[in-house]
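Omission of a single protein chain aside, the complex is shown with its protein chains in their original locations.
Letters A and B mark the chains as written, and numbering starts fresh at 1 in each.
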Amino acid sequence: MTQTDAAVTSHPVPFEEAVARYDPVIGLETHVELSTAAKMFCGCPTVFGADPNSAVCPVCLGLPGSLPVINKAAIEYTIRIGLALNCSIATWCRFARKNYFYPDMPKNYQISQYDEPLCTDGWLDVEVGGTTVRVGIERVHLEEDTGKSMHVGGSGRIHGAEYSLVDYNRAGIPLVEVVTKPIPGTGALAPDVARAYVAELRDLMRALDVSDVRMEQGSLRCDVNTSIAPTGSAQWGTRTETKNVNSLRSVERAVRTEIERQAGVLDAGGRIIQETRHFNESTGTTTSGRSKEEAQDYRYLPEPDLVPVAPPPEWVAQIRADLPELPAAHRVRVWQQLSWNVLPADKDAIINAGALDLIAETVAAGASPEQARNWWLGELSRRANAKGAELSSLPISPEQVARICGLVDSGDLNNKLARQVLDGVLAGEGSPDEVVAARGLAVVTDAGVLTAAVDDAIAANPDIAAKIRAGKTAAAGALVGAVMKATGGQADAASVRELILARLGQS
Amino acid sequence: MSITRDEVAHLARLSRLALSDDELERFAGQLDVIISAVARVQEVAAAGIPPMTHAAELANVFREDIVVPPLGADVALAQAPAAELGRFRVPRILTED
Partner (left out) sequence: MTSGNDLTTLTAAQMAAAVAAGEVSAVELARAHLERIAQTDVQVRAFLHRADDVAMAAARAVDDRRTAGEPLGPLAGVPLALKDVFTTTDMPTTCGSKILAGWQPPYDATITARLRAAGVVILGKTNMDEFAMGSSTENSAFGPSRNPWDLSRVPGGSSGGSAAAVAAYQAPLGIGTDTGGSIRQPAAVCGLVGVKPTYGGSSRYGLVAFASSLDTPGPLTRTVLDAALLHEVISGHDPHDSTSLAAPVPPVVAAARNADVAGLRVGVVTELGGEGYASGVLTRFNEAVELLESLGAKVTEVSCPHFGYALPAYYLIAPSECSSNLARFDAMRYGLRIGDDGTASAEEVMSETRAAGFGAEVKRRIMLGTYALSSGYYDAYYGKAQQVRTLIARDFASAFEQVDVLVSPATPTTAFPIGERADDPMAMYLADLCTIPSNLAGNAAMSVPCGLAPEDGLPVGLQIMAPVLADDRLYRVGAAVENALDQRRGHPLLAEASGIDNAGATAEAGR
């Protein structure tokens, strides 16, 4: 049941049709938990998964009389992020209190930034389907994270709960909020642009070494804003905000499903309500949450317990000078070094799989780009997906993959054996060479052994042998199969075939 | 009349104060007087005057990114009105975050 004028019911419009008649405008608000050692305003450790309330103090618990003190590293990280996003850094700014009551906020106000953010007016280029989309960045500001509640009774969600249990370990962890400017003109690519933006932002944060950015752990959180308007309208439509978007895939799905839903509402003559919606992982749709029409009055005031932040120009210049190579530049450089002609679709696939650096390092260790690509996007991606893990987290190094390629090249392994070696390395049995030795996986090259096996196969299959002697070399396949079986698959099939043909006078 | 009884009721809700009807009545009258009195600040021409931030104009006061031992869960929960599973137990929350 969608929330529209009461008399109107609607059904979502299939995506292709929706974007044919409506232009979407999207926007993203991303929260990034910084990987500082201590919290934003106190010395508590910024841990994940610790015992509840084991990382709290009077300040982050908001006890009466406690006072915040700004963690310098958090300011530095935020400036780093702002510079990497091509923003202007404020010469003077303040923190502000955002006042509202909620049990996971110990002070019932959040120390954040309001009309004086640390960084403003930047951009981030995003590659989608071979085109570059420049996403405008409205602002980057710093605030403190809240505690976490568990809702007891009911389904575990807030509705229908009997009571809640609150853990304040997360309260006070530094949180950077990156807000894009509205992104119009993406049309059917809107979901892809949203996803690509979040992926690029995530890679940027990693390169800057300011956050773990793990969506599944909550150190990267995304709210997606979506609106649509009939194609050719001068004005944009009313936007909704979708929360609980916990993975890259969900970002894409959330935009897609909202466009479909909103198109259905408008087609049915209803109007879009400005509201917060909740993305549902299992159904891939959004449900209505809090209405934003009655906007909260946060009664912002400059934080009187803190003094202004005026980053000295020399400090900002130093941070700028120390910026590492950013992902976009890095990718350009790596592609150039690989000097490998690849189709844009393949490029996207490689980047989306997070395989570019892995492939480059595998090539640097001696494999060809094609070999490297085939392993990383083939077998290894399958294994990573099965575990729900990232490619880079697999317990195998590019050098080891290159070694396996080398062993195949030299004939020491065939593809089947190579996969078994891969399994062994992933299982922690050691390096490729160690696995080969331990499991006895080398291709059988001993001429005596092979000849014996070939002679056995010929003797066991006189009819087939006769056909081959008569010139039907194609029949050799069955004998090859027999020899492979006899050697446990550890022979090189091509060599075996040659041997059989030679034996039977056909080479 | 600078503030109505309904506005006072709204303020009470915003600030989580469950006032009785008597209190609402009384406070409305008192707040009306006070607000009229403090509104005098609007008589002052202050175009271009910056707001005050600190008597000694401090700026850039920071702490180093160093961990300090926390209180410990026992101490943190010691004064809690209710606790369960090492967490603060609070009544059911109506408003969605």
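A few comments on the model shown:
The rule we apply is simple: a residue touches a chain if its C-beta (ideal position, glycine included) is under 8 Å from a C-beta of that chain, and two chains touch if they have at least 3 such contacts.
Every value quoted in this text rests on a predicted model; they were computed, and no experiment measured them.
Considering the complete complex, the chain that is not shown touches A, B. When the missing chain is restored to the complex, the residue among A:Val19, A:Val166, A:Cys222 or A:Leu248 that touches it is A:Val166.
For the chain left out of this panel, the touching residue among A:Ala38, A:Ala55, A:Ile70 or A:Ala486 is A:Ile70. Touching residues on chain A toward the chain that is not drawn are 58, 61-70, 97, 99, 101, 103, 106-109, 162, 164, 166, 297, 299-301, 304-307. By the touch criterion stated above, the residues of chain B touching the omitted chain are 3, 7-8, 11-20, 23, 27, 30-31, 33-35, 37-44, 46, 49-52, 54-56, 58, 61, 63, 71, 75-76, 78-82, 88, 90-95.
By definition in this document, only the chains that are shown with their structure count from here on.
A separation of 40 Å divides the Cα centre of chain A from that of chain B.
For chain B in complex with chain A, the residues that touch the partner chain are 14, 16, 51, 53-54, 58-68, 70-73, 76-77, 84-93, 95-97.
For chain A in complex with chain B, the touching residues are 36-38, 42-45, 51-58, 61, 69-75, 92, 94, 101-104, 149-151, 153, 158, 161-168, 276, 289-290, 297, 302, 306-312.
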